[in-house]
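Left out: one protein chain. Kept in place: all the others.
Note that the chains take the letters A and B in the order they are written out, and that residue 1 is the start of every chain.
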Amino acid sequence: MSGARLELDGIGKSFRGLRAVHDVSFDVPAGAINALIGPNGAGKTTIFNMIAGVYRPDAGSVRLDGRQISGLRPDLVCDAGVGRTFQIVKPFKGLSVLENVTVGALHRRPALPEARAYAADILMQLGLHDRRHQAAESLTLPDRKRLEVARALATEPKLLLLDEVMAGLRPTEIDVMVTFLQELNRRTGLTILLIEHVMRAVMALASNIVVVSYGEKIAEGTPAEIARHQAVLDVYLGEAEPA
Amino acid sequence: MTLLARLTGGVPARSLWGLGLLLVLLLVAPALLGKYGLSVLILVLYFAFVGQAWNIMMGFAGQLSLGHALYAGVGGYIAAGLFFHYGIGPWAGVFVAVAAAVAAGSIVGYLGFRFSLAGVYFALLTIAFSEFTRIAFDHWGWAGGSGGLFLKVDATSDILNLRGGPLLFYYVILALAAGTFVLCRALLESRLGRYWLAIREDPEAAQAVGVPVLRCKMIAIMISAALTALAGVWNAFYYNNLFPETAFAMGRSIEFTLAPIIGGLGTLFGPIVGAVVLTGLGEIFTDLSEVFHISGLKQIFYGLALLVIVMYRPAGVWPWIADRFGFGEKRR
Partner (left out) sequence: MTADFLLSLAQAITKGLLTGMVYGLMALGLSVIFGVMRVVNFAHGEIMVVGMYLAWMGFEYLQVSPMLSLPVIALIFFGAGYALQRVLISPFIGRPEHQQFLLLLAIAILLVNACLVVAGPDSRGIQLESQFDSYELGPFVFDAVRVHAALTAVVIAGLLWLFFTRTRTGKSIRAAADNNLGALVVGLDVRRLYAFTFGVGAACVGAAGALMITIIPVTPFLAAEYTLLAFVIVIVGGLGSMTGALAGGLLIGVSEAVAGLLLQPSLKSMVSFGILILVLLLRPQGLFGKSGP
């Protein structure tokens, strides 16, 4: 084992001849928080979907702790230890906030009372406990983003994929989320890979950043290195809102 | 005791008392009601039972089936055919009947779910299979073809062969309806039940949190088909005749969906309340239209009633009743 929790090895995906992702490789070490950034339409979410089992890569492989997970169904990828959120949030609208998270918790805790207790605990951590009996569809967007994180965490993943969970949050809310994720990572050693446009959050959280543009990896390095990287600056010129 | 505690957890005491009272009333009802009253109550229980079975598919797992007559028809025909041709009683034949319906459900489900048909498309697939089977039975000699299959009407009570008067059929359908009610409660309060609700709300998100979507949907259609087949067997022996034209008709499939939709989709009491409302309205309208002697008038009243209900109580009658009278579950 290479010590990497997640290894992407030359993965690629085309849709009807259109190349969405081409030959992307990078590792995420166990216990790290890394970020995946790039302009809109660069293929970030496609990469997430290949890791999470929504798409099968046309080329290359995805390994979790040395075990190949590419080609597995999403529920089996979850089983292997990958939790994910959706960029366009997908709450179980008709169910309460608590039931939403309970569904995630049931994955490793088949008994309903235990799963519900565990879910309530996670909601407490994310500050959603007061709203646990509300229907998920009545939540505001920031709360829905939090609910996405809570539901993914409830599956007790080894690797958490966060797809733009800061988008739409106010600066103070971003700080709360950043602190929560740092704390979670420190306490449990959870490995996190995040797609994010909010540079302030990326810089605060990520120890390593991968940059993709037009489906290809164009740079990788520490936040300081990326901030100085010429290719990245070219891509981002006038693109990302400065944090 | 733990199972009982799990089943009743979070239910307000007044609901439990109400439920107990309802069961007692149903048990002694035949002594209180006349022949007509009993026949109406039998219909209510039948539609509550079969509605409950359909509700598992649509209300719980979110899969719209408009072809459930297929399972009732297959079940009824097989049990009746075994009895008619070989003298095999329905208590044994029911196992074959249920197995066949589950097999049919598995085929429809596997094809539909494997090819990711959802919503209206899945509903049309279920209609197509049901209609396909109807025409096949029209031409199948063993099942009597389009001329139908008739069971001998026997006045003597023979419980072993499910032969007897309305009283026998009343208690059988009561047992089925009550048993299914408890089963549905148990299913809802289980991991599988919660997975169904998650699939109903958003299959992609469900799969991302580890829900084996295909397997859960398959279990839903198999349980639903099995229960619907039981209703079909009961129906065949209660009415003593079977015709493909009615057994597999789309109208029959639609009949199965009405009680849960009108009562409240996905709720345990929805199918029961819906069955009471629909059967009650049906009886009232029958009486009304007999006054005027116009065929079709009953159905017009019926259509108007459906229209009013769907316009003013689109989420069903039961959630509204539960809210008003505090029968709903407590938040935990």
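Convention: contacts are C-beta pairs under 8 Å (C-beta built on N, C-alpha and C of every residue); 3 or more make two chains touch, one makes a residue touch a chain.
These numbers come from a predicted model, not from an experiment.
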Partner chains on view for the chain not depicted: B
Which of B:L45, B:I127 or B:A275 contacts the chain that the document leaves out: B:I127
Contact with the hidden chain (one of B:G18, B:G147 or B:G303): B:G303
Where the unshown chain meets chain B, residue by residue: 58, 64, 66, 111, 115, 117-121, 123-125, 127-129, 131-132, 135-136, 138-139, 146, 250-251, 254, 257-258, 261-262, 265, 294-297, 299-300, 302-304, 306-307, 310-311, 314
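The rule is short, and it goes like this: only the chains that are shown with their structure count from here on.
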Chain centre separation in whole Å, for chain B relative to chain A (CA means): 43
Residues of chain B defined as touching chain A within the complex: 6, 189-191, 194-195, 197-198, 200-202, 204-213, 331-332
Chain B-touching residues of chain A, taken from the complex the two chains share: 52, 54, 73-75, 78-79, 83-84, 86, 90-96, 98-99, 102-104, 106-107, 110-112, 115-116, 133, 151-152, 154-155
